[in-house]
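Every protein chain except one is present and positioned as in the full complex.
As written, the chains take the letters A and B, and residue 1 is the first residue of each chain.
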Amino acid sequence: MPAVRPTVPPRIDETATTRTQLLQRATVCGGAVVGGGIVWGLSQLSFAAPSDEQDARVFKLVLALEHVKAAFYEQALARAGLNGELRDFARTVAQHEKSHVAFLEQALGGATESTPRPDFGDALKDVDAFSAAAVKLEDLAVATYNGQAVNLTTASLTAAARVVSVEARHAAWIRSILGEVPATEPTDAPASEDETRARLRDFGVDVG
Amino acid sequence: MELLLDDLDTRGALREAAEKAGISRAVFLGGTIASVVAALSAPAAAEAVSRNDIAVLNFALVLEYLQSSFYTEADRSAALHGKAAAAARRVGAVERAHVKAFEALLGRQAIKRPAFNFAGTTESDRPFLKTAVAFEDLAVAAYKGQAPRLRSKQVLASALAIHSVEARHAAWMRYLFHVQPAVSAFDDAASKPKIERVVAGTHFIVARPRMEARRRPRLTG
Partner (left out) sequence: MSRRIVAALGAAVVAACAVVAIGKVAVGAPAGPTSSLRGAPLPRAPRPALSVPSPRDLADSRHVSVWTILVRPTTARARPDADARPVARLARRTPEGTPNSLVPLGRAGDGHGHVWVRARLPVLPNGTTGWVPRRALGAYQAVRTHLVVDLERLTATLLRDGRPVLRAKVGVGQPRWPTPRGEFHIRNRLTGYRDPFYGPLAFGTSARSAKLTDWPGGGFVGIHGTDRPDLVPGRVSHGCIRMRNDDVLRLGRLMPVGTPLTIR
């Protein structure tokens, strides 16, 4: 199990490292050009630049997702009637999601206040429902991480990349168990923050 | 043993470009992919991709060539059975699509496809699956190692979109090979030197043989 760094080196973006540069940024915030420096137009709001604050917002979003998944597998093991391969899958993945939750909470400096504790109801009424929901959730995790990772600072990106591939493995694994083609697309499309929230709402989970 | 350029530069294209860019032959002969590709001056295509990103893309392209050639050869050999054969066909189609995308973006800057001697791993079910697992896990680790080095967010978006697909493939092949598809909660990145060592250690990349001779024919006439 890798050592996880909970804090990332503080930076505005990958090029600003001195106080002088930071102050220069402040003066160009509205979109002026400072002698050969970066043009901060409306399309390049400081939001787009990686930052600690943005990393935290991203991590909060994916943490909410990981909480949902951890709860899903925990509840599935308790009442979805899983056996054999599916049970082994759920047990392993539950452990992974717990680890993901722990990592993200540590990165954010401790457990967050609002931890979604969804009740999955019909999604866990039987093995088929569980399987279909698991595919959706794993695919959603991949799409969410891929959608958000481009926003992250280098250190956070490095960490997030270590998680997203595991989610992708989960997705192909459950499909393999179901006898479906484990991967059909040549690329995995990213999901925006809105899409992630919408897809979680389909599970009756509101992380807003 | 590093993945040396001479192993890859099968038609001399990279050597030619390097000479044009004034890179000394010594650097070239001892050079890794990145050092020479990074030194080439002309930008790739319509959107100027940075030299740094071109080097990363070419590194990824070598791995995509490795995979697409592997699956394509397996598919053509018609020596695999059942799900292994189906995997070679489907995953091969995806890796070939990846190669086309890289070649289109890199244009003249694309590294040339090497010749591969897969030593029977494309012609027998178990060796095929074992090698496929290794290749896919390798690709996941490689993309993970390179992604943070990319300057362009657009290239990064592409790298991430492919990285997770390779992870799906890895789980797919592991499942067929009857090993755990996802062993750990966190996958490790691998550095470029590590990847190059692993690939070189397979001895799969070979020089294209010279089939031409400057000799007077001794044919029946």
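Methods note: a residue touches a chain if its C-beta (ideal position, glycine included) is under 8 Å from a C-beta of that chain, and two chains touch if they have at least 3 such contacts.
Please read all numbers here as calculations on a predicted model, not as lab measurements.
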{"item": "Partner chains on view for the chain not depicted", "value": "A, B"}
{"item": "Sole residue of A:E53, A:E74 or A:D128 that reaches the chain not shown, by the stated touch rule", "value": "A:E53"}
{"item": "Sites on chain B contacted by the missing partner chain, in the whole complex", "value": "47, 49, 72-73, 75-77, 79, 89-90, 92-94, 96-98, 100-102, 104-105, 115-120, 122-124, 126-127, 152-155, 157-158, 161-162, 206, 208-221"}
{"item": "Absent chain, residues of chain A that touch it", "value": "9-12, 16, 18-19, 22-23, 25-26, 29-30, 40, 42, 45-48, 51-54, 57-58, 60-61, 114, 146-148, 150-151, 186-187, 190, 192-194, 197-198, 208"}
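Criterion: only the chains that are shown with their structure count from here on.
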{"item": "Residues of chain A touching chain B in the complex", "value": "1-2, 92-93, 95-97, 99-100, 103, 142, 145-146, 149-150, 154, 157-158, 161-173, 176-177, 181-190"}
{"item": "Residue numbers on chain B that touch chain A, as the complex places them", "value": "90-91, 94, 97-98, 140, 143-144, 147-148, 153, 156-158, 160-172, 175-176, 180-182, 184-189"}
